[in-house]
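Note that this complex is displayed minus one protein chain, with the remaining chains in position.
Up next is subunit A:
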Amino acid sequence: MKSTCYHCGDECGSTTIRFDEKTFCCNGCKAVFEIFSSNDLSCYYDLQQSPGAIPREVEGKYDFLDNTSITEKLLEFDDGKTQIINLYIPHIHCSSCIWVLENLNKLNPAAISSQVNFGKKTVRISFSSDRISLKELVLQLSGIGYEPYISLEDYSTGSKKISRDIIYKLGVAGFAFGNVMFLSFPEYFEVNEYWLEQYKHLFRWLMFAFSVPTVFYSGKDYFISAYKGLRSGLLNIDVPIALGISVLFIRSTAEIIFDLGSGFFDSLTGLIFFLLLGRFFQQKTYAFLSFERDYRSYFPIAITKIDPDKKEESIQVYDIKQGDRLLIRNEELIPVDGILINGNALVDYSFVTGESNPVQKSSGEKLFAGGKQLSGVIEMEALKSVEQSYLTQLWSNDVFSKDKTSRFQTLTDSISKRFTIAVLAIAAIASLYWMFADPSKVLNVFTAVLIIACPCAIALASPFTLGNLLRILGKKKFYLKNASVIEQLAKVDTIIFDKTGTITTNNTANILYEGNPLSEEEAVLLKSTLRASNHPLSRQLYELLAEYDIRTLDDYKEYVGKGLEAHAGSHKIKVGSAAFVEQSSNSGSDNTAVHISADDHYKGQFIFHNEYRQGLPELFNSLDREYELAILSGDNEGEKAYLQQMLPVNTSFHFNRKPDGKLEDIKSLQQQDKTVMMIGDGLNDAGALAQSDVGVAISEDVNVFSPACDAILDASKFRFLPDYIKASKKAIGIIKWSFLLSLIYNITGLYFAVTGQLQPVIAAILMPLSSISIVVFTTLATNMICRKMK
């Protein structure tokens, strides 16, 4: 019978622990349950089934929190008695999490209050510092399975400011729009009664008063953007908008000063309100994701340094100097390049390369920054400082400081250029005509054309289409940085994939056995030998041999970096590298392999093939028709033949690429006028992702890890990528149709303007009508194209 853990929901396997009529997968989970049930917090399990996480071993990991110069930078507030800290906790995922974290006070009265921000996965805790230290608080959180994630990034940025600018602007514009509409009602219905005649000046000046902050505060971005565009010789969409806004405002003000009419204050405020609404809608951000991450998000804040007199001390990683002796504990990240002095290093470079199999290192060998130590405590000597390490140096490349969006022209900008020229031409021709027909109307017509041609609908088409698609894709777990990424996505003609971690999965390897078959007895012996080893390859092989029994071993030895040796009865088995099991002939494969010999006879090898993602050949085949495809890998060519057979013939392969080599490869493709999409996962792809036109990071767990990029794709949705690209292309089509639609409105309006009969009420009807119909059209159309998408 299989049972799942009451706390974390994992399968319990063979070591089920029973407690209080519930099953637990490990002692950690049981301990958390005991803490909760003894503190009246068992509601935790009622809100959501098995919501917990296994508490991890954190012994010594947070010692740096004793160092006040470090905690000072992390704390948001500190008055000596009360301290406030905002902690990022990746495990926050359900209502139970919110509930238990906000009831932290029950668990420990020293935590005065706590507030969760679910979207950002953070918890803000105020606690009395004389009763509990920050370190104790963090340890307590880790103890209940909510381990905070504290990285170097928290240290350097301090508290971030949230921009609420757009909400204020939208509020002001909406407020003014509503009130101006309300005040213009009498004039809409042309109530010619005595009282209106008497009070209309008051009404008009009130409208003026409401418009002033709308134009000069809410609308100021359009003026700034138009000015910037003009200065760099670009007629962007904000130029006709700014022109429209200023003409509306000046003409309306002139009208009420000289008592010519009531002006267009309603259209003016409405225009700004709708434009800002579009901007607000487009500005969908995923609070829990970050698209700007660099190595700082993964590196620890502090590390243990060993002084010459053997004293251990926590120091800030930026303070690491060449020659420092560092202590790296189990599961800790190596922050700088260095040389291993002491201990067995088993380094997981998956953060850096995406390669999931850890690398064994023995003392004297070089360690690179970014790897994670997996087997116990090691000592190393720093060779470089943090910024100068091999991996971190990549960030000094200037692609990281360039702003990507300024590199290309959006669809809206390219159409607005023609549009602006056309509008100015029409205005000039119409004025010229009226100059002869009726000179008194010239100014009226000229301004009317500029007002009615204000491309509100055009400006709205793209934000609403792209904003809506952004939201839909976000629900499908394809998270885009901003709306302009969709436009770029539609233009892509070359797609480059990283190999390890991108088209392969990190979870399981495909293990094949080559050689003489193992007898039942040998297999049992092999399994029993593997059982004692903690090496990840041993663990994977052990799982593979699940069906066999276990026998007791008489003797067992583990040779670090080489392999295992065991005796049982008269039999002897050796497991490990080719050299260790005395296998001289090389199989010629560059793949990771574990060799076996029994009773000094070579038996064969287990080869660890990468496990490719589900649907990979289909994905490549469907993309092959329209795109140029390539694989760009930092690995050796071991898998080349296999990949060539699996993927379309036109796919090109590039192996042994260093991080900056990948960047250069992309650059040279772009110089051939290709629009390149790079799909990668590790920090070693960061340069290529930044250089490419669209950089997509694949991530098994979107909350935890992804390098700086334009989009983050959940690994489970990898095979739907062609659908997403297709959707972005269709979205561009929708935008073009909406341009056509809004042009029809503009032409209708222009008819009234050119013939000199533009009434405020016509403008007031036409403007919101065109905007709303564009919003409705784009929203419905995008929903429709996405309906079929999985």
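The rule we apply is simple: a contact is a pair of C-beta atoms (placed from the backbone, for glycine too) under 8 Å apart; a residue touches a chain by one contact, two chains touch by 3 or more; residues count from 1.
Here is the rule we go by: contacts and distances are computed from a predicted model.
Asks: UniProt names the one chain left off this complex as which of "LutB/LldF family L-lactate oxidation iron-sulfur protein", "Riboflavin transport system permease protein RibX", "Cbb3-type cytochrome oxidase assembly protein CcoS" or "Dehydrogenase"?
Replies: Per the UniProt record, the undisplayed chain of the complex is "Cbb3-type cytochrome oxidase assembly protein CcoS".
Asks: Considering the whole complex, which of A:Phe175, A:Tyr188, A:Phe580 or A:Phe752 touches the chain not shown?
Replies: The single option touching the absent chain is A:Phe175.
Asks: Consider the whole complex, including the chain that is not shown, and state which of A:Phe77, A:Tyr199 or A:Tyr559 touches that chain.
Replies: A:Tyr199
Asks: Would you write out the residues of subunit A that touch the absent chain, in ascending order?
Replies: 40, 43, 47, 95, 98-99, 102-103, 115-120, 162, 164, 167-168, 171-172, 175, 178-179, 182, 195, 198-199, 202, 206, 287
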